[in-house]
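The full complex has more chains than appear here; those shown keep their coordinates.
Chains here go by letter, A, B and C, matching the order in which they are written, and residues are numbered from 1 within each.
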């Protein structure tokens, strides 16, 4: 039982998270375990997590996408551009924004799956292209977005900000889909053994293209959400997001070679990173020490994970 | 009208014509065997029939309609199922999900019903007599033979009307083979057409109704099994007479390797010894732990207790490199994952394990590598266009030869071979037996793990039987018989 | 093997002996910066430079790497020198670019540095602001806003020379007020989300924090986002740099209290004009300025800072 738990990253990371949170609560009883602090942590990682769910999907299928950060920026800027300069109504602009994200995903997916372009270079190139386009449409950034657009990310439900709800919904829906539908389970086959998946009657190319599209769509949604939260669209949004998200997803149990990972792992990975950053600030670590300590903690966590796995699988 | 007609099929690969104008037909409800040497084009033909490859020329007729499959999915739609020669399972998923890949049972909302999935899987596993595997087990935890079973279950789960089996019994013992044959006969009664490829000729005569023979990509004819004699079949396949196996034992009394009471994960208290000049068989059911014992001796897995003497000196390999240095070699059974560098050339594969021996200076000598591997290619009669061909493009049997060549190049004193004739044609098998005999005559010792009992009985000086990780007995001539071994093993 | 010159005077001598005249037929002024796509640069420096080019009817080009990468800026300058532009306008990102500036000067190309001065260089002129002053200005305003007591946090990009001077200016002011506690310096990596994350983490750790100071263009919007989402807009004081539209809007909304702006338009407009004047000998001071070893434009110009608060913000929004 215990070794089963410790071999599933979702549980082992969950355990680490809870332990860390408990200890921190004891050390900083007045500042850490407050409703405001937790809801703020969640709010700040909502964007990352939504993108991470798409990235988890890609990693399960054995691919990854470096252009998600740029997609976040482009979709936000493009939607704002339509609303601000052309007075396009909010719902229409949202649809257009999401559509543009979808097209980017389609391009990536088509070139990678059907034309066999190296995914690393394809998505890296797309990252540059889309970032350039975001600068092109938004210039200095676009302010004064419509009230209803801002309301998407700035409203609250039951005292909790909407982005948190969106994040939980995304994680919930995709967890369900990945556990229960044939369509999404195919990604485990593709990531586990692409050739075998093909021989099992799975249209691998098509599914891979869809994966990039879904991931881009989620990144697009995150971009809209972020500019709605900011009340402005900035072309610099989502910079460095790709590496942050891939880190979170791998922490959450995925591998670069594919076939492994669970959707809740994306949330847990992001939560872990958010929690560590929060604790470091609370314990007054600042400046370059933050990066150093974050790095050490990441390594230590993975090392612990491997250590426990070894220990408990030896016993079993 | 025949159920399936393959008409004038031609397939060219860079450097080889794998199929040359092959035409044959398969009747409804027959078991049709396909025979031929390694590289004759059997797998290629079946890959074409299952939509995995497209022919350059020619067509497939199913019940009279001309079909063209551009991918496996289209062949599925026509109820064609295939068990591939190279296993194609997903390690990270459970047995149940592998068997019902992409066709998991769902309710009317499209939601996967895992209970039904596991239930249907256990029924299938029961049918195949492998109840010891749970539907929830990860495929990564199965032994090669068990995987092969799962692969067969996967094909059966589709309830195919056309079933293709490409060397399904290569790592099976008698027990599994019999189960499989029962199932195939039931399917045949139900009207399914079965195409069966195997290098175990006994099986073919037990099972097949008709036999088609391929040689160098050309169809040599189709015969009724009852009218064909084994020798005729061999002559048609190989195109030459096989030499009789060299008789007689070269066993000496000099011990070379002594294994004393070793235990490790999945085996315990194993003791035996190997003498110079002898070939010792290691028999057992699949999953008995034979491979594990070999792995531990060779330094891949840890030995928890016990002692090994090699050349009368204590021997403890903490890594295969140490074992190789002491002149020990281990030919793995899983050539795809552990044996070969699939994307590399034949030449690079052959020299892989002996680089420090053949190039003592530490510098890579290309011409020497070329010459050595050319020698090996001739010695093993590999069907390959040239040495720079990538191993992944070789036929199964030729891949096996590459692996053997690689290990023999290390000039081992003790050679452990795990399923050495896995997927090798009858001609090549005799060549390998001959090579093993020669090695033994040179004073080497050979430990041979095989699931093919006749092979062990024919070749070995004695047979050690393993059951559930322990040595349960040893059979030596004169009463080295099939029943004796099986009785000990079960 | 040919070793580099022992000291700079050798290079200067080389210049005096061999000043290849730049061509005036195909007049082209090239600006080389780093992070060429940074909105602040695009909208102020580059926009003014382009406007100047249009007005003077000469060709202007803007080059440099997309990210903050000083070695890449140096590489670009080296490659540009080979194409012999009429004049070079260089963003003084780091003291390390001194050598390549000297190389340009030695090649006889009029070279003006803007934003931050490069001390060891032979640049012909410099226009810019003192980052130390930017820090001081934020510090003094913060003292005023908080009444000289409370906790202050600040953030920017770590490891940049000019920003480090800014930090120093801020700290030099704040250390005079014993009731002010500086709780930390943070790296927002020029990233809005990162700045927002840091801010809300700081808010959790120090619910009683009095103010934030930001030092790169993305600090302000990020700090503002987190402060607003925590419902503390106006209560927590924010000062930051730059006056992009979103910064101005945040001042107008009362989230940010003060912006320490630079007159970046002036850097490049007058910088370009200086280059033009040098090339065209607009104000000849000697028979041949180069031979005389002088330049006919101002040596150092401090353009001064802008202080934008709620009172004057409309003037900038409706520019």
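We adopt the following convention: contacts are C-beta pairs under 8 Å (C-beta built on N, C-alpha and C of every residue); 3 or more make two chains touch, one makes a residue touch a chain.
Values in this document were obtained by computation on a predicted structure and should not be read as measured data.
Student: Only one copy of each distinct protein chain appears here; what is the full stoichiometry of the complex in this structure file, written with the labels shown?
Tutor: Listing the labels with their copy numbers over the full complex gives A x2, B x1, C x1.
Operating definition for what follows: only the chains that are shown with their structure count from here on.
Student: Could you give the separation in Å between the centres of chain A and chain B, each centre being the mean of its C-alpha atoms?
Tutor: One centre to the other, that is 44 Å.
Student: When the centre of a chain is set as the mean of its C-alpha atoms, what distance in Å lies between chain B and chain C?
Tutor: 70
Student: In whole angstrom, how far does the Cα centroid of chain A sit from the Cα centroid of chain C?
Tutor: Using C-alpha averages as centres, the distance is 34 Å.
Student: Return the residues of chain B touching two or more other chains; collapse runs of consecutive numbers into ranges.
Tutor: Not one residue of chain B touches more than one other chain, so the list is empty.
Student: For chain A, jot down the residues that touch at least 2 other chains.
Tutor: Not one residue in chain A touches at least two other chains.
Student: Which residues of chain B touch chain A in the complex?
Tutor: 52, 71-73, 76, 82, 84, 88-93, 97, 101-104, 106, 110-112, 154
Student: Using the touch definition from the top, list the residues of chain A that touch chain B in their complex.
Tutor: Its residues touching chain B are 179-182, 185-186, 188-189, 191-193, 195-203, 259-260.
Student: Which residues, counting only chain A, touch chain C once they are in their complex?
Tutor: Against chain C, chain A makes touches at 28, 31-32, 34, 36-37, 40-41, 43-44, 47-48, 128, 131-132, 135, 139-141, 143-144, 154, 161, 226, 229-230, 232, 234-241, 274, 277-278, 280-284, 286-288, 290-291.
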